[in-house]
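In this view, the complex is presented without one of its protein chains, the others remaining in place.
Letters are used for the chains, namely A and B, taken in the order the chains are written, and counting of residues starts over at 1 for each.
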C-alpha cells in the first residue's frame, strides 16, 4: 500500500509543485503579489472535492467519456494559459511593470494552478476516500505524507534554484520548463481523447521502453519533468511539439513584432543637466 | 500581429483534430472486465491484433479503482459500483500488462494480442 501511495501522490504533487515553483519564480520577476497562490490552491481544492464527489455522474456523460473530456479540457486550458502567461511576461518591462499586465499575469497564474490542482486533487481525493475506513488508511496516509513532502521539497528547491539565478538564465530555465509542461499537457489530452475513441489511435512512432521503461524511477521522473512516453503515437508527438511551439512562440513573438505603442510612449526623462 | 499567428496555429490544430476525429464507422468488439475484491476477472485474455477493442470495465467493489497500463498508455479512474469504457488498439502482437493503480498488489492482469 505504502510505496503505491507514495508514487501516486508524488506524481500528482510533483506536477503541481513544478508548476507552482516555476510560476512563483516568474512572478518574482514581474513583481506581482503572490496572492494568486492561496486563491488558486483553495478554490482548486474545493472544486476538486466536488468533482471527485460527483465523478460517478460525470464519467457517464457523453457515453462514458465525461471524465476524459473534462480532464482533456483542463489540460488544454493549462497549455493555452501558460502560453498567454509567457506572452505577458515577455512584454512586461521588469523595471517598470505595467499594473494591467501584472494583474493579467496573476489571473493566468490562478487559472493554471486552479486547473492543475483540480486535476490532481480529484484523483488524490478519490484514492484516499477508497481507504477511508479500512485498516490500510494509516499506511496510505503515511505514504501520502511521504509522497507529498518529497514533491513539495522538489518544488521548493526548484523555486530557489530558479530565483537564485540571474535574470537571463532564470528566464530561459522557466521558459524551457513551462514549454515542456505545456507540451506534456497537450499530448496527454490527445491520449485521453484516444482513450474514448474521439481520436483514432495509430501505431507508436517509437518504442523506447527497453531503453527507459516508464515503470522505472528514472522513467517516472522523466514523465513528471518532460512528459516522457515510451510509446507515443504520432498525434501525441504532434500535440507535444505544438504545445512547446506555442509557448516558445509566445515568448519570442513580442521580440520580433514589438508593440508599436510601447515605442512611442518611451518616457522623456529630465533635461535636468 | 501575434494574435493573428496564434489564431492561425489554433486553426490548423483544429483542422488536424477534425481530420483525426473520424466517425466511429465499425463497432469495436467489446470485452468485459469485472473488478471484485481488487481482482480483475478475467485477469488474462487474448484479443486479435490490429483491431480496435472496447473495454467495458465494471467495478463491483465499493471503493474506486484506477485502470492503468503503461504499455497501453491508458489510465482511468473507475469509482465504486460503477462502470467505465476504455478504447484500446489497434495493437501489434505482444503482451500488454495492466493493473489497478489503487490496489496494484492484487489487481493485476494482462492482455495477449495475437
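What we mean here is this: a residue touches a chain if its C-beta (ideal position, glycine included) is under 8 Å from a C-beta of that chain, and two chains touch if they have at least 3 such contacts.
Definition applied: contacts and distances are computed from a predicted model.
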Options "Acyl carrier protein", "Monovalent cation/H+ antiporter subunit A", "histidine kinase" or "ATP synthase subunit c": UniProt name of the undisplayed chain: "histidine kinase"
Contact with the hidden chain (one of A:47, A:104 or A:150): A:150
Residue numbers in chain B that touch the chain omitted from display: 36-37, 39, 43, 105-106, 108
Residues belonging to chain A that touch the chain removed from view: 1-3, 6, 139, 142, 145-146, 149-150, 152-154, 156-157, 160, 163, 269-270, 272-273
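Just so it is clear, only the chains that are shown with their structure count from here on.
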Between chain B and chain A, distance of the C-alpha-averaged centres to the nearest whole Å: 23
Parts of chain B lying in touch with chain A, wherever the complex brings them together: 1-2, 5-6, 9, 13, 16-17, 20-22, 24, 28, 52, 54, 63-66, 70-71, 73-80, 82-90, 92, 101-102, 104-105
Complex contact set, residues of chain A against chain B: 1, 4, 8, 55-56, 59-60, 63-65, 67-68, 83, 87, 123, 126-127, 129-131, 191, 193-201, 203, 209, 213-215, 229-233, 235, 238, 242, 245-246, 249-250, 253-254, 257
